[in-house]
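Removed: one protein chain of the complex. Kept in place: all other protein chains.
So, chain A:
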C-alpha cells in the first residue's frame, strides 16, 4: 500500500525532528532538556498534524463528488467512498487498476489523462462510468497534476461530479427546444397558406366585382330587349288575328279535301277488289309453279333413273369388256398352244418325211431310176418349202403375240448392222446403198429389226436383175409422225395389186423368178400396226418400188407413253 504522500507515518516525522547534531557533555544536559522539550513539542506537533490529516481525510471521504488519484501510468492510486459507490467496487479492488477500464469512453479518458500530463489540467471533461451492476452514470471531471515538494509530478488528481440530473435537464431542454422549433415552423407554414388563401380570395373578389359590372350591363341590355319584345308581341297578336282568318279558310279547304278523300277511299276499294283478283291470279300461278316443280322433280327422277341406267350400261359394258378381254386372253392362249402345236407336232412329221427320204436316197438311191430319184428330190424340196412356211407362220404369230419392249431406237444403227451381211452375201452384185440420217424411233428393237430385215431383203431380191442396184434408205419428219422409207430401182409392181402386198401368202411375182413365202410383208405390217403406224408402197412396173412406213413422232410418243 503506497500512501506516502497523503498519509505520512510518525517515524518519518520523528526522524526529521531529531536530525540536528549534539556537541559536548556540557551542553548534553542542556540539549537533553531541550530535546525533551523538543520531543514533547514534536509529539505535540505530531498529534496536531495527525489530527489535521484525519480532518482532511474525512473531507476526502465524505465528499459526494468522486476523488481519484491516478499515477502517470494510468494506474489508480487512491479513491474516495463516492468513487467506490459509483463503481460498485471496494477501494482495495480499485487501487492498482487501469482507470480507463471503468470508463465507457475509454479512449476519450486516456486522451484526457494525456492532456492533463501535457497541459497540467483538464476542465469539464465528461465521461460515463460503468457500475459493476451494468448501469452507467454521466460524470463531469475536473483534474490537474499532483506534484511533490520538489515539484516532481507524481500523478493526476481528478474530481468528478454526477451530472445525471443536469444531463436530464439538458435533454428535456433540447426536446422542448425541438418541439418549439417544430411548432414555430408549423405555424409559419399555416400562416403562409392562410396568406395565400387571402390573396386568392382577394382576386376572386376582384373577379366578382368585374362580373357584377358585366351583369349590370347585361341587365340594362335585357331591359331594352324586353321593350323590343313587347313591341313584337303587339305585331304577333296582329299576325295571330290574321292567322285565325286563314284557319277558317283552311277549314273550308279541309271539307273539300275530305270529300276528295272519300272519293279516293272508293277508288281504294276498287283497287282492293283488283288486288284480290290479282292475288287469285298469283295463287293460280303459284299452283302452276308447284306443278312445274313437281314435273321437274319427276324429270329429275327420270334423269336419275336414266343416269342409273347409263351407269348400269357402263357397268355392263365394263363387264363385257372384261369378258371380251378374258375371251381374248383365252384365245391368245389357244393361239399360243396352236403355234406350239405347229412348231412341235406339225414340224415333227415333216422332219420325219425329210429324214426317211434322206435315208432312202442314202441307202437305196442307186436302186431308183432317174425319174424315181427326181420324185424323191421333189419330196425333199417340198418338205423344205413347207418347213419355211411353218417357220414364217410361227414368226408372224409371234410378232403379234409377244410383248413389246419399247424404247428409243437408232434406226441408222439397225440398218447398218443389217446391210453389212447382205453386202458380203451378194458380193458378186453391184449394190449401192445410200443411207440418210434418220430420227430416233420409239419401238421394240427386235420387231423393228425384223421390219428392216424384211424390207431390205425384198429390195435386194427384186433388184436382182439390175446391173447396178440402187437402194436408198431415209426418213422425213413432221410434228406428229416420222415416215421411214426404202426405195429401190428394181422390178417394181403393178399398183393395181398394191392392196394385196401385205396379205399372207400373197405373191405378186412368180416363185420361179423371186422366191419367198409371201409372209414377210404381212409380218412387217403387223409390227408397224402394233406400233401405231401405217405401211404403204408406191411403184411402177419396171421402175422400182418405194416402201414407206410411219411411226408416231418421238415427242408425240413421249406424251403418249409417259
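FYI, a contact is a pair of C-beta atoms (placed from the backbone, for glycine too) under 8 Å apart; a residue touches a chain by one contact, two chains touch by 3 or more; residues count from 1.
We take it that contacts and distances are computed from a predicted model.
Q: Just go with whichever of "Fe-S cluster assembly ATP-binding protein", "Sugar ABC transporter permease", "Stage 0 sporulation protein A homolog" or "Molybdopterin converting factor subunit 1" UniProt uses as the name of the absent chain.
A: For the chain not displayed, UniProt's protein name is "Stage 0 sporulation protein A homolog".
Q: One chain isn't shown here. Among A:37, A:62, A:193 or A:359, which residue touches it?
A: Answering carefully, the residue with contact to the hidden chain is A:359.
Q: Which one touches the absent chain: A:97, A:351, A:434 or A:511?
A: Of these options, the touching residue for the absent chain is A:351.
Q: Take the complete complex as the reference. Which residues in chain A touch the chain that isn't displayed?
A: For chain A, the residues touching the absent chain are 339-340, 343-344, 347-348, 350-352, 354-359, 383-384, 387, 394, 402.
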